[in-house]
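Every protein chain but one is kept in place in this view of the complex.
Just so it is clear, A and B label the chains in written order, and each chain counts residues from 1 on its own.
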Amino acid sequence: MVKTTLIELDTVGFCDIRDITSELELKMKDSGLKSGVITVFVPGATGAVTTIEFEDGNVRDFKAFWEKIIPKDEFYAHNARWGDGNGFSHIRASVLGPSLSIPFVEGKLTLGTWQQVIFIDFDNRRRSRTIVVQLMGE
Amino acid sequence: MVKTTLIELDTVGFCDIRDITSELELKMKDSGLKSGVITVFVPGATGAVTTIEFEDGNVRDFKAFWEKIIPKDEFYAHNARWGDGNGFSHIRASVLGPSLSIPFVEGKLTLGTWQQVIFIDFDNRRRSRTIVVQLMGE
Partner (left out) sequence: MVKTTLIELDTVGFCDIRDITSELELKMKDSGLKSGVITVFVPGATGAVTTIEFEDGNVRDFKAFWEKIIPKDEFYAHNARWGDGNGFSHIRASVLGPSLSIPFVEGKLTLGTWQQVIFIDFDNRRRSRTIVVQLMGE
């Protein structure tokens, strides 16, 4: 059985990091499914998903990592061509990736105790974001 | 229901980036499935998949990123041992990753408007590549 739902978020960009774990748990409960996989997918080229221990230190370190490795103000051919200044957002999102697959068993996500699912908005402006949450199982 | 098909590509290596979105859409239509997940998987240790807004600027920035972070001509223990010179290809592929999961709903991939699925051949020579495309759903 397949059930597809959406999470809606208003984000501010520039590596805006949001913990979506409790919404995923809610979607799973609402689905009535007991075992299977949740596919979390970002429809868009400047956002991404992963997991982290969601506490202020890690969040700051994660942001610092992206600024170090793919700096906002370097030269990007994308910016030279389109002038929208979010070349860094595109490369960060492609490197981290848009999809995550999380098994659930007996009505529980198999996340670790100190592990949360995060959506990262790498864009350079406010956005209204939609995240696809698909549950497949029995 | 599970349907597995293949995409075949001739690539030139050195971060050869190919948009496979329209082939994925075709595979989905051919499957007859309406809702579910497409798993895109690279069987091989020097290729990878992700999504990007596939335009020339981003493609150039993406290539520049990999050359900056995992340069072709640095020392690699793999090269010292095997002499095939593609140590950089292996590390790039492992970091970016071989799998991507894309939900589809009512016969449409849930990709964003400006988001394409790309296969990246990180190897250092021409290859004939096979990409696994598995559809699961109803």
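In the analysis below, a residue touches a chain if its C-beta (ideal position, glycine included) is under 8 Å from a C-beta of that chain, and two chains touch if they have at least 3 such contacts.
The structure displayed is predicted, hence computed values, not measured ones.
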{"item": "Interface residues of subunit A (partner: the chain not displayed)", "value": "35-37, 50-53, 55-58, 60-62, 64-65, 69, 96-97, 100-103, 105, 110-112, 114-115, 136-138"}
{"item": "Touch residues of subunit B, complete complex, unshown partner", "value": "1-2, 4, 39, 41-45, 69-70, 76-82, 87, 90-91, 93-95, 97-101, 132, 134, 136"}
